[in-house]
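Some chains have been omitted; the remaining ones sit where they do in the full complex.
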């Protein structure tokens, strides 16, 4: 029985590019086969619980704007159950294959961790039934280690080891729940794993604590036989002044330092990428190059604003460039596109939640079509191959194989009076070419 | 015999804090002992050749403003010799112990690399004499692998292996010259080791090329018995859209990936730090925590501008926080404070070169006094120690030693009904405390 | 009778620069005469109610961290009275001459505007008594037109005129209260007077609405005989994507457009300045040059963060440059330094509130001493006068008087074969000179 929250909004259907129905997909045709794979299997969309069900419209200068039935006072667990019902109604309206959650989104904090964990389990049991009924699966779960004041100075990186212990206990519970629900990944976002001021901080200590924590989680994964991936989500700042998981390159160095680079992958977010001074496609390409690409938090940052706006991605050419990198990386395995995106606080109506997702799913689907065409067409790959062709010649190979010393190079230049001539990078041509596909 | 370039500017002397002579040091008293070491040995100031002698006042919207005698047309090597004379006059006026250079700053590019190298050697011979005469030593040398059009798409990371070879040959020459001049370090700044657009770029290839290049340099260091450090200078962008040596954390990950983290250290620059979204002290503290702190390019970026302004650092409280991190890291060994700072293009007069250095040396000296007082006073260290005290207790040690699993943590929390209470981070108190010292 | 909130913290006293007591002033000696005026009269410090009494430590990723007695559930007006008691205890501990408030900080929102207004009046009556008793006066009052969801799309610039009416009614009440309490200014901060997306916005309509609103407030000022200033506080963004009162220059254009440039002044904030891409001293100097300098919201933004961090200003050289501009503008008349600064959410202890204010008051006092010395010394003014001296010569005067046409200029250049020679801007010298004073 429907909660009635979404009124008469029916499940969204694919109607084709000519449709003017804003509650239809114009491009997202989940069974359409692209590069040998169904669109749904390429995109693996997930709706997140926190923004869509838990965000109440607050910002630093104002309070709640969304008046949801489950924000009312009273029996918190009853509210959580109502929220779960509406959540799956949303997932079904959208027809997404996955969802994601933090423990604190789905169930209220109790008076003790035991009680909090019990609340989480109770809702997880409801999820299990709904997963069975709907076929909508869990992409990943994660523990909220940043909202409660006990985590104000970090969780694993907290100066107080008791907070580390508490965080570990909380993670164990969410990990177990995630595994039992068939979750395909487990995510760690280091919300407050960073510092507010160096004046009271020992970087060395905190990095070691973080390395230990992550190692424990990896060990537990192996012990429990969890088949999914462990993912870290880079973010440079906010809420902390500096966050340890700054960007993909920083996370890679951290993983290398603690011997975890084969164990942990990254969950890349567009908005976090631009806050770190990178393009989205850079972070994706780098993760692929370093062998740690895992999953994506799909959203869009506001180029004029310096904080995490988590808007729905709508710019097709930008999404196309990102999708090209994902296709080049081989596409998702356990990962997917999780909508870490929230409707603006002025978007009060339940249908606004639907518009945000439908619009962005459609933009992404269109980007997939364009990206696949780019990959199939092959001109970009050919340009790149041509540009680096010299490295596949004997001298290039010898250099890379370590067969040339600095002196050898110098001798070669002297001997051949080498004077390399630059060739055009053809950037404008290539940028124009992107527009042919999207 | 003096070139007369600086007119009647005499060597700068220490006159004490009450002096109103702008051509005197008010704080930089090189023989004053601070924390058991002479100020000069703490600060190890170096003047750089490129900004002070070679920069002609150009910017992207305008041409030369500095009319130096050595910018005149005619015999380029004669001009280079004149420049060398003036350079050492500047170093002597300032009384700095070190200087630094790029090969192309000191001598003109020839028609071939052989000729260019010969030009460099000829000036290096002059340097050798001047070093003997003045006791002013070489902090480091480096090769300019970014100004000539052959390097427009990178040096080691160029799509053309011929450019890699050429760069290697050029580096070998500067390395040799640096070693022979008694240089204390060799620096690599990856000026165009990055990309302009991902559309024509293979990240994986370019990173591997870079790794190979750096390994060659390290091998050559060992082969030649060079005792100094190899330094990489992180910068996030400019001139490239993205530079591979983005920041300290990125360089660390790169070094780990190629097994070079024990071989190479970082040369941290304030302006590069803020362009990467970090504070100066963050980059220093992180380099120390990761064990790769080497040297500093001292300057100041403009907080309202998005490019490398390379101004002279003048803000004492900011410099103090940086100096505290350096003292905590044990101070410089082979490194030093190199002034990678340039006078504004409106600062036309020779004496402006002197004002910039004197002002910033004095600000840094004052910062050293403050930083040493902070370290000696010990209150900051005590605050930090107290904040992390729990990690020195048995449970904290057990966690860090790897003796606790995720399940152990969960059991401990359940068994003790642990509910950690946050304590104040005291940021405002600590910030106020900084002001007591500077 | 004390609330006991601050424990045994006694009123802060001036102890001199050598004091190591963190709860003493080292520089703020309110009766010390500088440039003929008492320090207190120069600085006119005010403590703000919202950050110091109402901020609970929330941020976009976490909830309350400050557990204040007055945040407890129960009788909201009783809590508001307790808060007022603690507020004046804080003001008295600090020994500040002023405070500031938003209506919603001091009293709870009622079920109707009438009830809200009644709540505000009731607390204002308490303020009136406390003002009498303590001699601590109201620097300014303002209406909170941004926190309640009714203002989510703006107040005066709302697409719904009912919100404009409501906002006007609310402002009238706070204006009346401010006037009756002897407030020296009335401030409007356009919290949500901006837009989130241009897609649903009419800029022209919203600017006209804003112009009308401000005109009404100015008319009411004259009608009621209020002697203070009306102040607008520029801010470029946050919470809106674009705020109409972007910066000083934008506000000036807006005032000119609606004929209000003689009626309204600006309340300049450091953090808002840097979010708009300006230095603090730029905004102050520009306001003075345009004749609209009024007051200051004193705080410090974090140069690495893209949002309003509202930290306590501590950097003496930066504050000195700001103070120089204020002294040059003639100092404050009705305005003052309002601490629109908040302690970090990890600064849990009541004494942290005291440390933030004491540290920043002291830094500002020290900056005043330095700025006054700069002004008295006169070298900066002399440098500037010398640089522009030509404009005080006959030709310069003729140009500015409008006596020269474009053709006259061309004729003059042709006739004299004019070829102006650039002279040094002496920036490094001047920057060094600042350090002599602070």
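Going in written order, the chains are labelled A, B and C, and every chain counts its residues from 1.
The definition used in the following text is that a contact is a pair of C-beta atoms (placed from the backbone, for glycine too) under 8 Å apart; a residue touches a chain by one contact, two chains touch by 3 or more.
Predicted model only: the values in this text are computed from it and were never measured.
Shown here are 3 copies of a single protein sequence; counted across the entire complex in this file, the number of copies is 4.
One rule holds in what follows: only the chains that are shown with their structure count from here on.
Spacing of chain B relative to chain C, judged by their CA centroids, is 38 angstrom. In whole angstrom, the spacing between the mean C-alpha positions of chain A and chain B is 36. In chain C, the residues touching two or more other chains are 65, 304, 344, 346. Remark: chain A residues 57-65, 146-149, 151-153, 191-192, 196-197, 237-239, 241-242, 275, 302, 304-308, 344-346 touch chain C in the complex. Chain B makes touch with chain C in their complex at residues 20, 22, 26, 65, 274, 277-279, 303-304, 312, 314-318, 343-344, 346-349, 352, 355-356, 358-360, 362-363, 366, 422-429, 431-436. The touching residues of chain A, counted against chain B in their complex, run 112-114, 149-150, 152-153, 158-166, 168-169, 171-173, 175, 196-205, 207-209, 212, 215-217, 219-220, 223, 236-237, 242, 246-247, 249-250, 252-254, 256-257, 276-279, 281-282, 285-286, 288-290, 321, 325, 380, 383-384, 387-388, 390-391, 393, 395-396, 399-400, 402, 404-407, 409-410, 412-414, 417-423, 425-427, 430-431, 434.
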